[in-house]
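One chain of protein is taken out of this complex; the other chains stay put.
Chain IDs A, B and C follow the sequence of writing; residue 1 opens each chain.
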Amino acid sequence: MDLHVEFPRGLTLANPVIAASGTFGFGPEYSRYVDVGALGGISVKGVSPKGWDGNPPPRVWETPMGLLNSIGLQNPGVDVFIQEDLPFLRQYPTKVIVNIIGHTVEEYRQVAERLNGLDGVHALEVNISCPNIKQGGMSFGQDPDQAFAVMQAVRGATDLPVMVKLSPNVTFPGLIAQAVEAAGADMISAINTVVGLAIDIDRRRPALGGVTGGLSGPAIKPVALRIVYEVAQQVRIPVIGMGGIQKTEDVLEFLMAGASAVMVGTITFQHPDRMNQIINQLPEVMRSRGFSSLQEIIGAALPGKADNTAEEEVSYES
Amino acid sequence: MDLHVEFPRGLTLANPVIAASGTFGFGPEYSRYVDVGALGGISVKGVSPKGWDGNPPPRVWETPMGLLNSIGLQNPGVDVFIQEDLPFLRQYPTKVIVNIIGHTVEEYRQVAERLNGLDGVHALEVNISCPNIKQGGMSFGQDPDQAFAVMQAVRGATDLPVMVKLSPNVTFPGLIAQAVEAAGADMISAINTVVGLAIDIDRRRPALGGVTGGLSGPAIKPVALRIVYEVAQQVRIPVIGMGGIQKTEDVLEFLMAGASAVMVGTITFQHPDRMNQIINQLPEVMRSRGFSSLQEIIGAALPGKADNTAEEEVSYES
Amino acid sequence: MAKEEQRLRSSIVARTLAAQGHVELILESRELSRAVPGQFAHVLTPGMLRRPLSFSRIDPEHNRVGLLFQVVGSGTAWLAERQTNDVLDVLGPLGHGFPAPDPVRPWVLVGGGVGVPPLFAATQMWLQHTISTPQVIIGARTGAWVVMENDFKRLGVPLTVTTDDGSQGQPGNVLAPLQTWLDAHREGQVYACGPVPMLQAIRRLALGRATAYLALEQRMGCGIGACLACVVPTVGNSGMSYRRVCTDGPVFKAEELMW
Partner (left out) sequence: MAKEEQRLRSSIVARTLAAQGHVELILESRELSRAVPGQFAHVLTPGMLRRPLSFSRIDPEHNRVGLLFQVVGSGTAWLAERQTNDVLDVLGPLGHGFPAPDPVRPWVLVGGGVGVPPLFAATQMWLQHTISTPQVIIGARTGAWVVMENDFKRLGVPLTVTTDDGSQGQPGNVLAPLQTWLDAHREGQVYACGPVPMLQAIRRLALGRATAYLALEQRMGCGIGACLACVVPTVGNSGMSYRRVCTDGPVFKAEELMW
């Protein structure tokens, strides 16, 4: 079955499954366990102009069906990424999405500009939603005006397809989505992690070195689906959904809620080959439910879709 | 061990464990399985002046370590509650907290006034955070000015101790907490459910009759702890914590994060006697960690607490 | 020991494959065996919520009950793996079951899919107390999914089996034989359980012609009346009112419902 998906500015994925930023490094780390070339795309770990140290450990903490992290966007900077990591990624047909971060609007612009026109970079994902850094980061994603400013600066610096990654930690995610759409975003990706906290009751203090962290994993799937479902109705650009995907049926949930593709993060730590499995199973899972193309599934659960109740197989009309 | 907790306006609980609103009905339903008189308190299902129908079914949906609900605050109205349910509750020493709801500020005032001075009503919990109704409900809890207005009206109508229940579905929960503190709230309770959605992929549409629902259960514990931890530092009034409590250790997490008592909801559906078990185990769990009173635990993980690292038992100083 | 804790634990004394993908567990429990047909058990499985299951047989003499279920998801899959001597954590019996049939009026039991088990429990319990032998009509998607056929045969009641795909018994659904029965009997009593569209159709057939008791399913939270999750629209004082399947039902009279 043909699983390819098309996005604005010529971005075409062979299938709708993308490795989520921060959970798949820069590509090579998992290559022993994952068929990297079979993925639709990879969103690499967030990169900044200069490189950041990140937060003090511990940086992860397990929660019920979830994971709290406080990595703090440690990264070697965009130049190191281009020199050391990009060549590895170029060998695959998989589309490379570079997740970009900055402390200021200008830093976002710089890193976008540096990546423009580079062989092997297929799209940018503007991360205005990371809850793990004090300055910048999430605050850009919590205010429509700041989100607009970041996207506008990025738009001015690149011809690449650009998606903006939404924070769930806001009252109205749709307002942020509309602001970045107005500033020229080609796609929305949603969601980043939900701000959370755990207490280490033995040490009598917050479990994470960074105090609060970002919650990911199956626990947040309902929150992610809600935001995808709402935002898909509030913008005209395509949405890429993520948050808690564990299995092929979860992908169908996101697509029906209005996503055109999905990203898969935390579950990779448990099952490195899960993304490959999902891609392999997708045609059969679709077929068994009577679908023959992704287009029939995308948005099928949104209001106003004609056929959003699969008919009862048996009629009891008397 | 003495487990009693004191709150403003003379509200004293025999222990810090309260049944959360909406998960324990009006008291009698669970009395076959729960020792109702051993609970510190019961927050009854939200009541409005006249009674509400609630949302179309299905009203609950299981998610990974969570529960989505869209009850829509079905309730028989405050008069029926007073006549039919309150007499049952009066027979126990357990403190009765009445969760109140309204479509308008005036409705909140009416129901507060109706409950003022009634034998057997010990406190009010103002629910400005229910995600399951279109008009009123959560929107009051998403705007500091509206939250202030509701609390001010309730304050004018009652001498009872009043807590306001926070919505997690806002960018800055602390702003709402400060607004209601300024309007005369005696306590904060946090959190209500997180807005979420599930898709029924067989029926190709949102799983719940009310489309979106409120996520509760262990999945949201990190979100709840984060909000309790933040709000406890932002207001001077006591905080009652809840969200995902499953076991006695979870209660310690909430207390260390700054809560003075806790509410227990969703887990009761799985284990009706869990609240009783927690109350019974609390003294031993406290003792085994070197605590001899709740006061030592409450807020122990907040910044600036002197002794927030339990000392290593063995010293490796050389 | 918490209140009624002893009642929450019931051992499995037998386990059988009731049909393809269907398992029946027999539990030993004094409390549960006091159930009325149509009442249900709320069974702990690894998910967040318990699973409601009707009693497929009720044997107060030997303190036993049966739960017969189709494996449809994680909870029933887990239950299907339980073995003899395993202990289940069960709340029950819960809800209002079927009323005993009026012994002098004719009665018919109509079950679809896993709606059949509570009807077997009802037939077994009340067969001796009624003058007319009841007609039993059971339907399934396909022959491999027909449950409790032999149990009914052992009771010696007239039995009609229908399958949607015609692979066993009469092709089609349970409505045609029910129609025939209704045409032939006055003041009949209909006991029904099955998928919602089937119950809705039965309701329409029976209204004004027979007394129909319908045992409903709905997604549940608490199972004991506290959370208001499990409602169905019913006829209220002034228009529609939502009532709880877990405590106001699961059995409702056809005219109470507003579907």
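Remarks
Heads up, the rule we're going with is that a residue touches a chain if its C-beta (ideal position, glycine included) is under 8 Å from a C-beta of that chain, and two chains touch if they have at least 3 such contacts.
This is a predicted model, so every value here is computed, not measured.
The residue touching the chain not shown here, chosen from A:V5, A:V47, A:M65 or A:I245, is A:M65.
When the whole complex is considered, the residue among A:G54, A:G77 or A:P283 that touches the unshown chain is A:G54. Only one of A:F24, A:F254 or A:F291 touches the absent chain when the whole complex is considered: A:F24. Residue-wise, the contact with the chain that is not shown comes from A:T266, picked out of A:S167, A:T248 or A:T266.
Even with one chain removed from view, chain A keeps its contact list with that chain: residues 22-25, 29-30, 32-35, 45, 53-54, 56-63, 65-67, 69, 71, 74, 217, 266, 268-273, 276-277.
Keep this in mind: only the chains that are shown with their structure count from here on.
Number of steps on the shortest path from chain A to chain B, with steps defined by chain touch: 1.
With centres defined by CA atoms alone, the chain at the far end from chain C is A. When every chain is reduced to the mean of its C-alpha atoms, the one closest to the centre of the whole protein set is B. Computed from the mean C-alpha positions, the centre of chain A lies at a distance of 46 Å from the centre of chain C. Averaged Cα coordinates give chain B a centre that lies 37 Å from the centre of chain C.
Not a single residue position of chain A touches two or more of the other chains.
Annotation for chain C: no residues touch two or more other chains.
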